[in-house]
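Some notes on the structure that comes next.
All protein chains but one are shown at their positions in the complex.
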């Protein structure tokens, strides 16, 4: 089964997710600059989520580049990932609207965690179809970053009950981890 | 006429449908975990619909993979299917918002039924262009599953007036039927 | 300049337009079947617009199939068409919400008229790049249907002030004209 359509569909869904998040930004009431001020938490959470969805698109882009074949389980593992990614807009807004209160920050972390687990499942399904000699397997390696992320999200969720900003800081940290070495990863496979 | 653009358009519409359903999930009021509790029926109906739209994408993906040609009637049969699929978000929300009350569960079943009938019409139109020796015709076989689904939806709609959970259970059952043997189908053609 | 990306972009925008129209359908209040009853005008206008956008997609699909080259003016003529098509959702809802009152029916007709004029401009721009011997020019012929449609929309708009249902009936008639011979057109070029 070719990978073309799964790539196209995934690109489509991710493009829609990253764009409809902006629909959660409500037009400020009032015509002055000060009308924009109350938007900062919603805007901040939008920026963070935009970067996260961008990272997922980037990673899916790089990963599918090396993939040789897919099957039905991969399709469903991919849809499963898209399901949790589709909850990014609402959990982003939940966090932003409540000014990064503890519970919403923890919920946001749970969505990130479930996306990361879904990504790990997708990787596992793709590994099944690509033995250790393939470009896919070599580029992926042990996927240390994927495993570390899951641990970090758990830490972030726990910390959000101590102090919500600590939790949010951990999410920013994980985004930074993915943002930076991703370019190295890409050079390896490029 | 090539099948490329009909595939691309269908992928696009299905990707949008599966993603805008999440816009029906309203951000909960309140900043505590308990604010999420009242969302369970809407969330549950979202999960079910996400799986259903995923199944349709999967089936369309597999079916168009074996299709050799399309014509104007196929385009319209396909648009007709997309029309009923486009009603998934609103009927999902109608069912969720009303906590799986009888009438909304029956309405949801009607939309599923109309999608299934539209799918059967699309299959009929494609059969017209592909004789029994084609991969398409062999992979499709007698389409027993398609016919059974229509019967099951009718049963589900009827049962939803007895007890709405019975109706919903039938819809879950049909989803499971498609979810599982779909992989077998795909191996046959893969 | 290749036509690939203009086709992809157009498909994307049309797919989004046809799908977001459904967002104008508001979830009915109440959990009974009678809660659905007040939706009929909105639903009816949705069906009509879905068919119209489907016709445009179909026609653009067939037309671009025979197109050999595009340039900057074609890009803008195409964007101009997409602009008026993008007003379909709101004018559909305006007509539906007001139960096919005279003014909204006339406004809806104006949007259809402007789409038709924009389509004629796009055709003119494409003719400039394709001489009479090309498949494009032969398939298009004198575009009688395009010209008739514009006249009919004008009639429909005028009639909507006499009786709104007469106006709406003309729009349905034009849709039927496009729906039926389009298949013949396609066979010629197929």
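For clarity, chains are labelled A, B and C in written order, and residue numbers in each chain start from 1.
The working rule: contacts are C-beta pairs under 8 Å (C-beta built on N, C-alpha and C of every residue); 3 or more make two chains touch, one makes a residue touch a chain.
A quick note: this is a predicted structure, and the numbers were derived from the prediction, not measured.
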Of the chains that are displayed, which are in contact with the missing one across the whole complex? A, C
Which positions on chain C touch the chain that was left off? 1-2, 5-6, 8-9, 12-13, 16-17, 20, 23-24, 71-73, 75-76, 79, 82-83, 86-87, 89-90, 93-94, 97-98, 101-104, 106-107
Would you write out the residues of chain A that touch the absent chain, in ascending order? 7-8, 11-12, 14-16, 18-23, 25, 27-28, 30-33, 35-36, 47, 50, 54, 57-58, 61, 65, 179, 182-183, 186-187, 190
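Here is the rule we use: only the chains that are shown with their structure count from here on.
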Answer with line, ring, star, complete or other to describe the graph linking chains that touch. line
Which whole number of Å gives the spacing of the CA centres of chain A and chain C? 37
Quick one: report the Å distance separating chain A from chain B, using the average Cα coordinate of each chain. 26
Residue numbers in chain B touching two or more further chains are 8, 12, 16, 20, 23
